[in-house]
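All protein chains but one are shown in place.
== subunit A ==
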Amino acid sequence: MNSDSTPPTGPGAGQTRTTRVGEPSAQRAIVVKRPGPQALVEDLGRPGHAHLGVPPSGALDAPALRLANRLVGNLEDAAGLEVLLGGLTLRALSSCTAAVTGPAVSVLVNGHATDSHAPAHLAPGDELTLGVPSTGLRDYVAFSGGIAVPPDLGSRSTDVLSGLGPPPLAAGDVLPLGPAEGLPCGADEVPVPCPPDELVVPVLLGPRDDWFSDAAERLRRGRWLVSSQSNRVGIRLDGPAIPRAEPCLGRELPSEGMVTGSVQVPADGRPVVFLADHPTTGGYPVIAVALPEALPLLGQARPGTAVRFEPTRARSAR
């Protein structure tokens, strides 16, 4: 490359730029005062790039984010906040509508209690605070216009495995909001979800159930607990190990593509259920795959939650 061809001063160099970009008063935005244990920007993720090694990512409890977006008048795929175990405080820098969904949690605006699962208007300077949910893990906050940080591969989701999307929120972060277009829709009554004491996960056997002896029986009879070593990548389960079938002992599986919900059994036999930030390929056999309706509940399962599986076999054989 020839850097000599670039003149040190081009046309207009040295001129004062007169265009003011992003007048502060015109900018719709919120500012983070306290992020709590972990607050992330999430939308519905970036599927379609797995062949490049890019995880799907996106809100773990996607129905909760979709609902929050509908409540503030956004399209369902707008970016909001995924707030782990509450503790978030933020201030509106402009007028906007916010809604909190997910497990029941106290919501304060300027110190006054307001309803979750309903739109709340914030005037410039208003402070929104989330308490700590007594069940579940992740609440979602949507804002009219959606969070408008620049997207990576078409999504604003933070992917904790591969580092795509914005970093976890920190105090002082200013988050721009997009233009508010839709009208907030205040549903009369939105039921607050209540996580079950024991999570029953329906799974479809395979692709590698034949690597295990009595895969269906072992999955059906086993009782596991969600380990504290769980995150957006996956849920580790404490409990009985699932042993390999005799012919597969010590066998190596060439890495292969995995979908969200894959129940992988590593060398120690203790299953891992992969969530949205899962690696695109894995080298341990996947015994079964959780049905999509189980994924939001898995994303809300606290460490210590009891888990069992309900295995079925696909009707159309292999």
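Methods note: a residue touches a chain if its C-beta (ideal position, glycine included) is under 8 Å from a C-beta of that chain, and two chains touch if they have at least 3 such contacts; residues count from 1.
By definition in this document, contacts and distances are computed from a predicted model.
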item: Choices "Cytochrome c oxidase subunit 1", "Sensor histidine kinase inhibitor, KipI family", "Pyridoxal 5'-phosphate synthase subunit PdxT" or "TRAP transporter small permease protein" - which one is the UniProt name of the chain not shown; value: "Sensor histidine kinase inhibitor, KipI family"
item: Listed residues A:V31, A:L108 or A:L153, member touching the removed chain; value: A:L153
item: Candidate in contact with the missing chain, chosen from A:L164, A:A180, A:A276 or A:V307; value: A:L164
item: Subunit A residues that touch the omitted chain in the full complex; value: 47-54, 150, 152-153, 162-164, 204-208, 254-259, 261-262, 279-281, 286, 289-292, 314, 316, 318
